[in-house]
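Here the complex is missing a single protein chain, while all its other protein chains stay put.
After this line comes subunit A, so read on.
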Amino acid sequence: MSLQTDKREFNERTTDGIGNPFMRNAVSSAQDSLKTRRLSAATTLGDWEQWRTLGQQIRQHTLKHLDYYLGQLADNIEKKGGHIYFAKTKEEASGYIRDIIVQKNAKKIVKSKSMVTEEIEMNHVLMEAGCELTETDLGEYILQMDDWDPPSHIVAPALHKDRTQIQSVFTEKLGYTGDESPENLARFARTVLRQKFLEADVGITGCNFAVANLGAINLVTNEGNGDLTAAIPKTHIAVMGMERIVPTLEEMEVLDNLLCRSAVGQKLTSYISVIGPSAAGETDGPEDFHLVVVDNGRSEILGSEFNEALQCIRCGACLNVCPVYRHIGGHAYGSIYPGPIGAVITPLLGGYDDYKELPFASSLCAACTDVCPVKIPLHEQLILHRQNIVKEKRTGAAERLQMKTAGRLLASQALFGKALRLANPASRLISRHGRIVRGPQLVRGWINARDLSQPVRQQDSFRAWLDKRKGGSGQ
């Protein structure tokens, strides 16, 4: 998988999403349950707004001194006998990982969930090198077994699938003979994957936060697959986006509390681990530990008007409240990072050429900004993107013309008054029974899903009525 999950036009992707009732049902019920859980977990933390401010301060402090903390991390990892590799591009990152694997002649790889490894197209590179790679997070494993179906949510990747679909994937691909109960499906995956853990040569994980003064990485999970990946194989390769770092365990603790509550409404997830290269006398954990720090476009964001997007801790809370995500689903974004945060960072990492529509996939209701545990002004960043896209004349010619016309009309009182008077006669040809039924692109988008009343006749308008009232009362 790469950053881009679907090369089709944005309109085709959203039409697909809107026309998929199962997906929409699954997404809306997941959103509702995650929203409620997040809210109750946030309430029990006391003054949630103060916690958010603290989270924001920690992220901003770390970003402002990122070179210092990454340097400290590198020194501490080296001291513990680990390796750290700084990769400017995705090719450098996945190439380094491939070289380790080839050098060790490793064939079997277990992996725990990591978005950044998708971004650097690591799976593809390793499979091309002849490795057997297994995703061990239950959701990711289901997607892998379904011929690498793309993830649709950053925390719950298989959110768009129901139990019947999962049962049939397991039956077809793995010879599963049980029923469709989630317990039995999960128990079956446990048995299959347990063997994979025991046989693996190399384990690959992501990294929620690196801890600079400790020279270790923090993994936040519920299933325990991340820990088995880092415990059993003799080699552990962890991959992190360069901004995912905290100074000490104390800052990590604050952010993990915000992350667990915002992502899944838990006080803490079942497993929060801080791990590094195996220490003297310890018999499991990696003998060989590598941390790959990935830039891949992030340094271009650093210090720019989008700097705050780098505060993201990948909790997915903004997806869970987004009305647009609710209807079009994760796949419609065409990126491994969907939802409001995806609409902000995907164009930054992948460019406007492929992703210029995403910042417009928002109602700007700001629900995302309100829930963000580290206070990223998401909707404001979407507006910044829109301004850039318009400035660069990347919107369609028809849309530009419509906007220009609207701009002229709205800027002049005389023209606007005239337009109001003409609106009713002008819309007669495109209206039926008081509803507009045809029109240019902007109108079409609306009337595909909703009614648009035909403008009333001038003499029936509110203004005419008010003028009459004023006259009648002698003012």
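By our rule, a residue touches a chain if its C-beta (ideal position, glycine included) is under 8 Å from a C-beta of that chain, and two chains touch if they have at least 3 such contacts; residues count from 1.
Following the convention adopted for this analysis, contacts and distances are computed from a predicted model.
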Complex member absent from the view - protein name from UniProt, among "Nucleoside ABC transporter ATP-binding protein", "Raffinose/stachyose/melibiose transport system permease protein", "C-type cytochrome biogenesis protein CcsB" or "L-lactate dehydrogenase complex protein LldG": "L-lactate dehydrogenase complex protein LldG"
Chain not shown: contacting residue from A:M1, A:M23, A:I84 or A:A309: A:I84
Touching the absent chain when the full complex is considered, from A:P247, A:G316, A:P340 or A:P455: A:P247
Candidate in contact with the missing chain, chosen from A:L214, A:I237 or A:I336: A:L214
For subunit A, the residues touching the chain missing from this view: 26, 29-30, 33-34, 44-47, 50-51, 54, 57-58, 61, 64-71, 74-75, 77-78, 80-88, 96, 136-139, 142, 156-159, 161-163, 166, 182-183, 185-187, 189-190, 193-194, 197-198, 213-214, 216, 222-225, 227-228, 230-232, 234, 242, 247-254, 256-257, 264, 266-285, 293, 295, 299-300, 302-303
